[in-house]
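The structure is given below, and queries will be raised subsequently.
Of the protein chains in this complex, all but one are displayed in their positions.
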Amino acid sequence: MSLNSIFQYFVPKDKKIFFPLFEQASNNVVVMATVLVETVNSTNPATREELFKQIDKLENKGDEITHQVYLELGKNFITPFDREDIHALASAIDDVADYIQGAANRMNLYRIDDYNEHIRKLSELVLQCSLDLEKAVRELKDLKNVRAIADSCIRINSVENQADYVFDRAVADLFLYEKDAIRLIKYKEIYSALETATDMCEDAADVMESILVKNA
Amino acid sequence: MSLNSIFQYFVPKDKKIFFPLFEQASNNVVVMATVLVETVNSTNPATREELFKQIDKLENKGDEITHQVYLELGKNFITPFDREDIHALASAIDDVADYIQGAANRMNLYRIDDYNEHIRKLSELVLQCSLDLEKAVRELKDLKNVRAIADSCIRINSVENQADYVFDRAVADLFLYEKDAIRLIKYKEIYSALETATDMCEDAADVMESILVKNA
Partner (left out) sequence: MSLNSIFQYFVPKDKKIFFPLFEQASNNVVVMATVLVETVNSTNPATREELFKQIDKLENKGDEITHQVYLELGKNFITPFDREDIHALASAIDDVADYIQGAANRMNLYRIDDYNEHIRKLSELVLQCSLDLEKAVRELKDLKNVRAIADSCIRINSVENQADYVFDRAVADLFLYEKDAIRLIKYKEIYSALETATDMCEDAADVMESILVKNA
C-alpha cells in the first residue's frame, strides 16, 4: 500500500464526520424556523404553548449537535477546512437556533397575544434564510458547486436586508401608535430577536464565504 | 526573467487591488460621519430629510465597496495580508457605516425634534474616530509608518472611551429628567447606535493592530 493510498484511506473518514453534523444542525434550524412560523400563525394559545415547548426541545437538540462538532474537532487531526472555520460555522448555526428560541421564548414569557403582521413577516424571513443556510451547508460537502453556495449566501444577505427593513418599519410603527411603553418594549424586543436571527444567518453565510475564499 | 522577477511582476498587481478599496471604504465612512454631524446641527427639518437620504445612499455605496473587496478576495491568490484579515477589516469598516446609517435612520424614523448636546457630541466623536480610521487605513498600504497606524488606533480607542463616557452621562440624564418612557427609549436607542459606531471603529482598529502584530 503506497503512502498515498494510505492517505486516501484515512483522510475521507475524518473529513466525512463533519458534514453530516453540519447538515443535521442546519436542518434542525429549518425545523425550528418552520415551527416558529406555525406558532405565530396559530390562533390557539394551547397550540402555541405546545409549539413553544417543541422549539425548546429542538434548541437542546441543536446544542448537542454543536457540542459533537466540537468533540470531533478535538479528536480528528485532519479536517475538511481550517479547524477555526469548522468551529466558527458550528457556532454560527448554533447562534441562529439560539435566537429563534430566544424570540419564541420572549413571545411566551411576555404573554404576547397579538401576533401582528410584523411578527409573522419577520418569522417568515427567518425561515427563508434558514432554508438557504441549509442549502449552502449541503453544497459545502464537495465544494463542487461553488456557485450554488455563493448564490445561497447572496440570498441570505438579501433576506437579512429585508428583515432590517421590516424591523425598522415595525419599530417606527410602535413609536407612532403604541402608547403603552411596556407593551412597546415587549414588541420591540421580539422584533429585535427575530431580526437578529437573520443577522446570525448572515454571519454563518460570511463564514461559508470565507471558506470558499480559502478553499476554492 | 528570473523566478524572483516573475514574482515581483505578479505580486504587486494583486496586492495593489485592496488598498484603494479600503481607502474608498474608509473615506466613505468619513463622508457619512461628516453628513451626520451636519444633520444633527441643522435646525431645518427639510434639510435634515435631505441629509438622511444622502446617508442612505452613501451606505449603499459602502456596501458595494465591501462587496467588491470580497469579490477580489475570491479572485486574487496573493493578498497583502492574511485573507481573513482583509475580510475582517472590510467588514469592520462596513459595520461603522451600518451604525452611522442606523443612528441616522432612527433619528428619522422616530421623528426626533430635539437634537440635544449629547447627540451632537456623540456624532462629533463618531466623525473624529472615522478620521483616524481613514488615516490608519491610508498608512496600511506600505506598513512603513507603523507608528502612525498605531497612533491612530490609540486615538480611536481614546475617542471610543470618551463616547462611552458621554453615552453614560446621556443615559443617566434621561433617567433623571425624562418622564416620558417612550421618549426615553427613543433617545436611548439613538445614543446607543452612535456609541456603537465608535465601538465598530475600535473593532476596525483592533483588526489593524493585529495586522501590525502579524506583519510588522
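Think of it as A and B in the order they're written, each chain with its own count starting at 1.
Here is the rule we go by: a residue touches a chain if its C-beta (ideal position, glycine included) is under 8 Å from a C-beta of that chain, and two chains touch if they have at least 3 such contacts.
Quick caveat, the model's predicted, so the values are computed rather than measured.
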item	value
Residues in chain B touching the chain absent from view	168, 171-172, 175, 178-179, 181-182, 184-185, 188, 206, 209-210, 212-214, 216
Contact set of chain A toward the excluded chain (per top definition)	70, 73-74, 83-84, 87, 91, 105, 109-111, 181-182, 185-186
